[in-house]
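Here's a structure for you.
Apart from one protein chain that is not included, each protein chain of the complex appears where it belongs.
And then subunit A:
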Amino acid sequence: MNNSTLNRRGFIKSVGVGGAALTVVGCSSNNDTADTDKPHYVMVFDQTKCVGCGRCKDACNKVNFLPEGMARLDLERQTDRVEGEVCPKCGKTECNCERKYVRVSCQQCQNAPCVMVCPTGAAHRDEETGIVTMNPDTCAGCKYCITACPYNVRQINPDTKVADNCDFCLHTNLAKGELPGCVQECKFGALKFGNANDKSSYVSKLLAAKNTERVKEHFGTDPSLYYIAITKEEI
């Protein structure tokens, strides 16, 4: 009798300690706080300047040698207008004011679900720059990163059969010390790129001065792609 109560107590104790240990281990894995010694590369997309010309997309394809029919970024054309009603911008019922574009590409999450779920560690954060990128040699093509991405901006490269994402031209232009292809090629200044941890950088000042938004922040992914949105003029 005595023996069995002791055992039970011991059992409860070990379960408690084990559970607490597991909780600590489980919670700590995600808590790597921003290290300000390291760069934090961000991109700012200014919707007020983008005309949807698509030069960024072409430049990206060229710089990163993407196969035909594949793109790491896209521009989604959107509108504020309701069909049949007057345009909130110009007051006419027929106009072309409604055109506005949103950059669709990897959001470079600080807390990236793709990196978390990748079974082989192929989707990883580059040690030096913190940029989310791919190691094509270890990617098994399981597509877990693609389903896990809350933004649906990952895809399989039809040539290499492994997953792919926008990594700010980490292995191409950035490696040469140049700006990402899209930023270089944008004639309208709609794309800005730089290190947000460097207070003197242009993007730091831009983020401090402008109202910016990020996509689907409620997922807790902490994206590094910032958007300056066209705000409605009425009201």
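The definition used in the following text is that a contact is a pair of C-beta atoms (placed from the backbone, for glycine too) under 8 Å apart; a residue touches a chain by one contact, two chains touch by 3 or more; residues count from 1.
Assume contacts and distances are computed from a predicted model.
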Identify the UniProt protein name of the omitted chain, choosing among "Hydrogenase", "Sporulation protein YqfD", "ABC transporter" or "Polysulfide reductase NrfD". "Polysulfide reductase NrfD"
Considering the complete complex, identify which of A:Thr120, A:Thr172 or A:Asn197 is in touch with the unshown chain. A:Thr120
From the listed residues A:Gln110, A:Thr138 or A:Ser204, report the one that touches the chain absent from this view. A:Thr138
For the full complex, which residue in A:Cys50, A:Ala71 or A:Leu170 touches the chain that was left out? A:Ala71
Note that subunit A touches the absent chain at residues 29, 47, 71-74, 76, 78, 102-105, 113, 116-122, 138-144, 146-156, 161-162, 213-216, 219, 227, 229
